[in-house]
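One protein chain is absent from this view; the other protein chains keep their places.
Here is subunit A:
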Amino acid sequence: MARYILQRLGYMLITMFLIATFSFFLMKLLPGSPLKAEEKLSEAQLEILYEKYDLNDPVPIQYINYLGNLVQGDLGVSFQLNNQPVTDILANRIPVSAHLGIQAMILGTIIGMILGLVAAIKNNSWIDYTANVVSVIGISIPSFIFAGLLQYYVGVQLGILPIAFWDSFKHTIMPTISLAIFPLAIAARFLRTEMIEVLGSDYIVTARAKGVSNSGIMFKHGLRNALIPLVTVMGPMAVSLMTGTLVIEQIFSIPGIGEQFVTSVTTDDFPIIMGTTLFYAFFFILIILIIDILYGIIDPRIRLAGGKD
């Protein structure tokens, strides 16, 4: 297992290097420069500024310089938030996005799993139908609609929760709920389908024949097997939730990373583009690794390479 993880970490480094390279050159294909008053400055004035910010160097040279700094952990400074170190921006804003993302993931997955489980057990009952309707709504209606509705009815009309901002636990409730709807729906649907299938399989029949208790069947055999596809979809979803969601963060005015992610591209803020992309990539690869490890634990039939020890 240890060797396997080490090997995977090696691949991770190579993947990160490739991602850094590709995104750097793709980014350089964007039109314009990170300067803010580009529209107003004359050609000569722009030249002086390009020189100052090393934007005149040939792209391969810029790339080598960037990699050099990256290896030393220096991601540069932002242009949009003048002179602020990218690492500081990421370090301050990612935790906020991650906090919201994790709360939403936990809430969504737990309620979703309960809903899916109940729906599977009470297959074709009214509970099942209700759960189905809930998950269809959750998947088809975008989160910002829920956010808007919650904000208006709970925040303005009832006035029991703050409308926006990020101060206390109370402030996190509405954004968490809005964000949790999607994972909730996905979890409910996947678990229901899988459970129904698993509960119909031969080994469950065998287990029943052997006299295993109902709850034992459900949790030890049923749920454990039904979890695999769920883990597969939830992993990447967790990444996207935790790395900031532009819309929810904007509606509730949350100082997360979601906005930097998007505006850095439209404003050509190169250091931020690279910083957020690399972080996202790193996080994504890491989650995939964790999922692969989880597979083996949930289902011993799935063997990892060299996983015999």
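What we mean here is this: contacts are C-beta pairs under 8 Å (C-beta built on N, C-alpha and C of every residue); 3 or more make two chains touch, one makes a residue touch a chain; residues count from 1.
As a convention for this text, contacts and distances are computed from a predicted model.
*Asks:* Match the chain absent from this complex view to the correct UniProt protein name in "Molybdopterin synthase catalytic subunit", "Oligopeptide transport system substrate-binding protein", "CopY family transcriptional repressor" or "Benzoylsuccinyl-CoA thiolase".
*Replies:* The chain we cannot see is recorded in UniProt as "Oligopeptide transport system substrate-binding protein".
*Asks:* Of A:162, A:183, A:222 or A:271, which residue touches the hidden chain?
*Replies:* A:162
*Asks:* In the complete assembly, which of A:95, A:216 or A:236 touches the absent chain?
*Replies:* Touches the omitted chain: A:95.
*Asks:* Of the residues listed, A:30, A:110, A:207 or A:233, which one is in contact with the missing chain?
*Replies:* Within the whole complex, the residue contacting the unshown chain is A:30.
*Asks:* Kindly note down the residues of subunit A that lie in touch with the hidden chain.
*Replies:* Residues of subunit A in touch with the missing chain: 30-32, 35-45, 48-49, 51-53, 80-85, 88-89, 92-93, 95-96, 98-99, 101-102, 148, 151-152, 155-156, 159, 162-168, 171, 238, 242, 250-253, 255, 259, 266-268, 283, 286-287, 290, 293-294, 296-298, 300.
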